[in-house]
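This structure is in structure tokens; I'll ask about it shortly.
What you see is the complex with one protein chain gone and the rest in place.
Chain naming follows the written order as A and B, and within any one chain the residues start at number 1.
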Amino acid sequence: MRYLDSALKVSKCMILLSMALVMFGCVKIPEIKPWVAPYERSLLSREEMIRVRHSHPGQFREHVYAVRGAAQGATGTQGGGCGCN
Amino acid sequence: MESVIRFLNVVVSIVFLAFSWSCFAITLPKDKAEATYHYYDGGGVEVSGPALFVRKSVADTVSVTASYYVDAVTSASIDVETYASPYEEDRTEYSVSADYVENDAKITVAYVNSEESDYESDTIHFDYQEEFFGGLTTASLGYSSGSDDVLSNTSDFKDFADHEFYRLGLSQVLTPVFLIRANYEHVSDKGFLGSPYRKSVVNGVLFDENLPRTRRSDAFSFGADYFIETWSAAIKAQYRYFSDTWDVKADDFRLSVTKSLRSHWIIEGWVRYYGQTSASFYQDQFSSIFQYRSRDKELSDFDSYSLGIGFEYLIEDTDWLKEPSFAIGSEWIRYQYNDFYQYQNGDFNQNNNKRLYEFDATIIYVSFSTGF
């Protein structure tokens, strides 16, 4: 138990020391910078790529697929229940 | 002085993600109004109706949505033709929802109520979405709970059906023109999961169907969206695999191409293949009375193929309307059953005069949508 206490104390000091080192720029955290910069996202915002503007047509098609088959789920749209037999 | 500067540098780069409120942090969904007319005709069933939808932001960080949807159903389906009478029915669905956005996260809560003369359903949905890595990664979690009352127009029948849905989703931007998506959904159903009208057939005789009172299912889907700059076209593909405790396994492939034509027009074409294997207790005709039995063709082994086309016309902004547009589209679907038969004159003893059932269905929609 005593060992646990001192182990915790040491690790606390280590963590704070490394934070201090990082803050002073002595050690750099590898930063995951977005590899597609925000100003490079014009094509992803194109009309053709936007997933959907008219929401109901897609939802209705999804509803038909779900009613006319046994599978449901994992399509990104949800609705309510119905007695659609 | 230099160390303070370096310190500030590190602080700014560490916290920018947490404090960005930008195009690629999650933004509140745009204000929108939409009116659609939808139509389905297939296998003797006709469904049509309007759908109206309005979304408005009510504060910097909150937007609310209300929608109204009606299905007017006229059914003379094969089951109806065989052992029931054609019917007409209206199903009305109301839903309200709210989105709350804070930094890179969005919480959505929704309530949906659906009513028809023999079925009432209340469902609530909770969804949480968060963006990471400068908006390149979006992760989402969702939970829904539905509570249904199952009734009958032809008897005093009353029972319940409860549903729980658990969702996980991830989407990742890989390059300036390519993103991929993965989704998982688990559904758990309890209660009366069949139809009080549908019959199973045992040795040529009609019996009520009897389905298990529980069902659990898992569905996984993977998708990719790719933009081809030289064609001004986006290609989107998706595959979904479904499997449940009733032994049904289904595959679903979709491919669509969306292209802009000139200014103002966008055309979309898509194909879909869906195939499923039958539930363990499905049979077209049973040789004896099994505890669980169903002749629901939607639980049988079948394939379906669709082909669809849609057009969107983008209208110029006006004083009141932002990005208004019209959309019209149609999908043709062929259903081919591998173990569900159509019997001549509806006589189940006619084993020599039966053929595998198949039918074509058409979906048509016309929609107007605008921001404001």
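Just so we're on the same page, a contact is a pair of C-beta atoms (placed from the backbone, for glycine too) under 8 Å apart; a residue touches a chain by one contact, two chains touch by 3 or more.
The working rule: contacts and distances are computed from a predicted model.
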*Of the candidate names "ABC-type quaternary amine transporter", "TlpA disulfide reductase family protein", "SigE family RNA polymerase sigma factor" or "Raffinose/stachyose/melibiose transport system permease protein", which one corresponds to the UniProt protein name of the undepicted chain?*
"TlpA disulfide reductase family protein"
*The chain left out touches which of the shown chains?*
A, B
*Of the residues listed, B:134, B:194 or B:308, which one is in contact with the missing chain?*
B:134
_Residues from subunit B at the interface with the omitted partner, ascending_ = 5-9, 11-12, 15-16, 18-25, 27, 30, 60, 134-135
*Touching residues (missing chain, whole complex) on subunit A*: 13, 16-17, 19-20, 23, 34, 37-42, 45-46
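Please note the rule applied: only the chains that are shown with their structure count from here on.
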*Where on subunit A is subunit B touching in the complex?*
22-25, 29, 31-38, 40-44, 46-49, 51, 53-57, 60-61, 64-65, 67-76, 78-85
*Which residues of subunit B touch subunit A in their complex?*
3, 6-7, 9-11, 13-14, 22-24, 34, 36, 38, 40, 42, 51, 53, 69, 71, 91, 93, 95, 112-114, 116, 118-119, 121-123, 125, 133-136, 142, 144, 146, 148, 150, 161, 163, 165, 167, 169, 173, 175-177, 179, 181, 183-187, 195, 197-198, 217, 219-221, 225, 227, 229, 232-234, 238, 240, 242, 244, 246, 248, 250, 252, 258-260, 266, 272, 274, 276, 279, 296, 298-299, 302, 304, 308, 310, 312, 314, 323, 325, 327, 329, 331, 333, 335, 361, 363, 365, 367, 369
